[in-house]
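With one protein chain withheld, the remaining protein chains of the complex are depicted in position.
Moving on, here comes chain A:
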Amino acid sequence: MTEIKLLQSSGPILAVKFVDSLLLSGEGPHLVANDVSTTSRVFQKLAFKKNKIHGIAVSSKNVVGLWGGRSLAFESLAGLLDEKHAIEELAINDWIVHVGFSTDGEVAYVLTSHNLVLVINVTTHKILSSKSCGEKSLLYSGYVSVTGTEVTVAAGTVMSGIVIWNLATETIAHNLKGHEGSIFGVRISDDGKKLISCSDDRSIKLWDLETGKNIATGWGHGARIWHLQFFQKNTKILSTSEDCTVRVWDAESEDLANVEVFNAHQGKNAWCGDVNEEIGIIATGGSDGRLRIFDVQESKREGAVIKQWSPESVSDATETPFTNNEIFKEYVAVAGGVVCVTSEGSLFFLNKELQWKLLLKDPRFAGFSLVRSFEIENVVVVTSKDGTHLLIKLAEDGSVQEQKSFQTEGLKGKVTNVLVTTDIDTMMMVVESPVPSDPFVLYVFSSGLDVKSTLKLPKPDTRFVSSSLAYDVQNDWILISSRYTTLVMYELSSQTLLHTWKKFVPGDTVSSVRVSLSAKNKVVFSVVIRDGSYYYLEVTNEIGEIQSSILGENRIQKGFLEGMLESDNGDILLYGFRSSQFFVWNETQQYEVFTETCGGPHRQWLFKRLEGDSFMFMYTRASSINVRVTGKFPLHSRAINVGNNGREIRSISIQQKVRADRTNLMLTGSEDTCIRLSVVDDAKHIKNVWSERKHVSGIQKVKFIDSNLAISSAAREELFVWSIDDTYPKRPYISVLATLAPTSANPDLRIMDFDTVPVLEAEKTVGYLLATVYSDSAIRIWYFDLKSRSFKLLVEDRYSTCCLLDAALITREAALYLMTGATDGYISVWNITEILDSSLSVSGGKCLLQSLKTDASTKLPECLVKQQIHQSGIKSVDIRSTPEAVYIITGGDDNSLSLLRLFSRNPSSLEVLSLVANAASSTITSVEFIPDSLKVFATSVDQIIRIWDYSVDDQLTLEKKEYVTVADTGCSAVASIGDKPIGFVGGAGLSVYSLEI
């Protein structure tokens, strides 16, 4: 028996609701409960067969009401918590907009999108009555408010504002007009006195329900607002929006001041939210399948700090007179707190109890000084312009335990920078002057603050202004970064310059270098560039020569980067500035974890990760020192579900090769222009590792072409070859190996599809033949050379004027064919063996490199086959080669599926073996042969996946179909993982199925 079993799914979250510390969320048709106090999942239950959960309400008797589409359920919380208990799906005959409960919890008021209320007994599920105000036009939103025995309905219409009516009398109390466009959200305060609403006009309006007057209007969201709710005794309003932000508004201010903005979701749409006032958190759900938590009471958490000190207040607290113009200069972190130097050379210490203390005052450091610290050793070093250094070791209580002074001699220039780094028992400091002939002077200190060694490292022969330092103990390599994206590496013991990377990537200043991984003769450095990009640079010395390659690279969407950290669970955290904000971004999981509006990057600042992923950010603003510590709170700004792409997934590719830890790599491309590399584990959980932002337009296709190579294509003729390095257990890395240059300036030209065939020389893959097909009907065939990473155009031609949709290269024994599918429904095949002959030859089903032609490209020969298979566009094609013939499966925009055969009898005929006209009730977007079977997996926009069998007389017969919750179902991938075919289905979400055939 063929079965299709759902293993995992993620998709838009449309409803969230707190019941104490239990957070209920509607994830597609599933009801999920997470306990936020432990951040663990309590249950996941199927609520509805097909419909998604759009709303959740809880009665006074702890009965949970769920609704979505015309489906409905009432379940006691106890029942839900019982593992064996299944949710009973009920239904009415119309779309449900909202469900309210009576005060005693006995009856539910179900509001339909035709402004009708069904009064239903919660226990017996009997309809008691049906109520209406006589106005039955369509609603986009609505709310049933119950205060005592009074039931009021707020109905958000398409064109006629908000209709407020009384359930008992079925009479209209108010018709609130003032919004433009359809009303997308309404809520009544729990005292029944006020109403908030939002519409297509992107504003929030607060109304007085007694008078029907608009009290205030708030603006701020950059797109439509979907959800609103009151909290904190109706003094605050929560809103979630299409612009992905979640905002808090002051309901008591004149024009609804926007007091907080959270960047909550990715791509598009923060759909829903709820507030837990007891814990002080907001939960939100979005299109990206994420469940986010925001701390709205951060200042009350254990260890949380928000504080500010002016120079006067520090002067008062330490009883140290400040001179008139004395200001805070630099500050650095030490184990016990922070050390700050003033413009007069005073050193202050701020301990963890937030008490200030004067350490010392040294006039040598008045005016100009540089302060650095060896944090773990609790050591600070202060340097003056003329190279005088003072090393200070602090005791636990912050008193000066020891201090030593020494001088850098022999530099022609003044000291302009000091860089430090620490490793096990090594404190290292590099002193720099701007004079090119001055070497870097490097000191290694003992824990007793003695200079163990002084080394002179010659500067590289290029413009160099140092910015960051990293030391790898294992190989004794020291890497110094500079502006102009230049790096220099030395071997310390021999004081030799090993390698210089001059402008190794585009960009300007390197903000930070760090050792990410280290092995014998091999180090991976992380390199962060201020303009927003970062790289993983692998440096090896395995053949007696320094070699390097970029393993991974990416960039953030907005802002400047100052550095990178790793969180406790190995996630990459990037931090920097974006206009007036400092931010910390979890790059692995793609969400913001911290922001502080500090005025921008041009100021003194200090950022530190504390234990348990708490953060400290300190900065100077208007000459005062500000500090914020997030405190110990596990729910501080996090994602319970990480979700996936924020927009529709358009292409999926699975790396068949199983990795050492029994996981597989997966690539997805989505409308949000991101290429995501993820790891699929044994249970088919998908964990995102990289979200690559190289494309600027929506992805058409992404595909692994080999074990460590992939290609992606998009609109604007973008095509990248990606290299995937999976040699490090920590994480796989992905970087761009090559970029195919656009052939025209037409920004509308899209590369619709591509295919590749490996090209061998001496039994080794040296390159790939790459066929690309375009929206202007162009066809190109390239040779991509692995070594030079370059593309050579071999064939260039045009199909007709219609848009091509599919490309496939088919190798037979001694011939190579190109096949295309197009919007006109035709399949065309060319034998391209001869036209490639002088460049490549085909033998034994393999493509062999001959001598590449260097002259102009050729045209395609006369086509072998041109046959109409579908009435309109061929959306998807898959190919299976057997020794006897080539089988082709195609899925069309015309709802039909066809099985074709090439080469079996007549080499130039395409046989239609089987054609199913109404194979789906909508466009078939993806078809795939299931490995090791005579079956096909088909995905269509009607949200049904089907398995077809063709083992009997090559006739397609439907074997199994299954509903998928992923809407806009647009792509699929079938891979044999652990001997079992696994189907991945993408669209507005991603679902994984085991195909039991």
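One rule holds in what follows: a contact is a pair of C-beta atoms (placed from the backbone, for glycine too) under 8 Å apart; a residue touches a chain by one contact, two chains touch by 3 or more; residues count from 1.
In the analysis below, contacts and distances are computed from a predicted model.
S.K.: Consult the UniProt record of the chain that does not appear here and report its protein name from "Replication factor C subunit 3", "Putative tRNA (cytidine(32)/guanosine(34)-2'-O)-methyltransferase", "Cyclin-like protein" or "Dynactin subunit 4".
M.R.: Spelling it out: the chain absent from the display is recorded in UniProt as "Putative tRNA (cytidine(32)/guanosine(34)-2'-O)-methyltransferase".
S.K.: Pick out which of A:K17, A:H30, A:K52 or A:K522 touches the chain that's been left out of the picture.
M.R.: Spelled out, the listed residue whose C-beta touches the missing chain is A:K52.
S.K.: Of A:S10, A:T152, A:Q229 or A:N258, which residue touches the hidden chain?
M.R.: A:N258
S.K.: Any idea which of A:S59, A:N708 or A:Q943 touches the chain not displayed?
M.R.: The one listed residue touching the chain not shown is A:Q943.
S.K.: For the chain left out of this view, which of A:Q407, A:T801, A:T854 or A:N906 touches it?
M.R.: Per the contact definition at the top, the residue touching the missing chain is A:T801.
S.K.: Quick one: say which of A:N746, A:S790 or A:S908 touches the chain that got left out.
M.R.: A:N746
S.K.: Where the complex has a chain not shown, which of A:T103, A:S160 or A:S624 is the residue touching it?
M.R.: Among A:T103, A:S160 or A:S624, only A:S160 touches the chain that is not shown.
S.K.: If the missing chain were put back, which residues of chain A would it touch?
M.R.: Considering the whole complex, chain A reaches the absent chain at 12, 14, 49-52, 54, 68-72, 89-95, 112-116, 118, 120, 125-127, 132, 134-138, 140, 158-160, 179-182, 184, 199-203, 219-222, 224, 226, 242, 258, 261, 268-269, 271, 287, 744, 746-750, 774-777, 801-803, 823-825, 871-873, 893-896, 917-918, 920-923, 941-944, 963, 967-968, 988.
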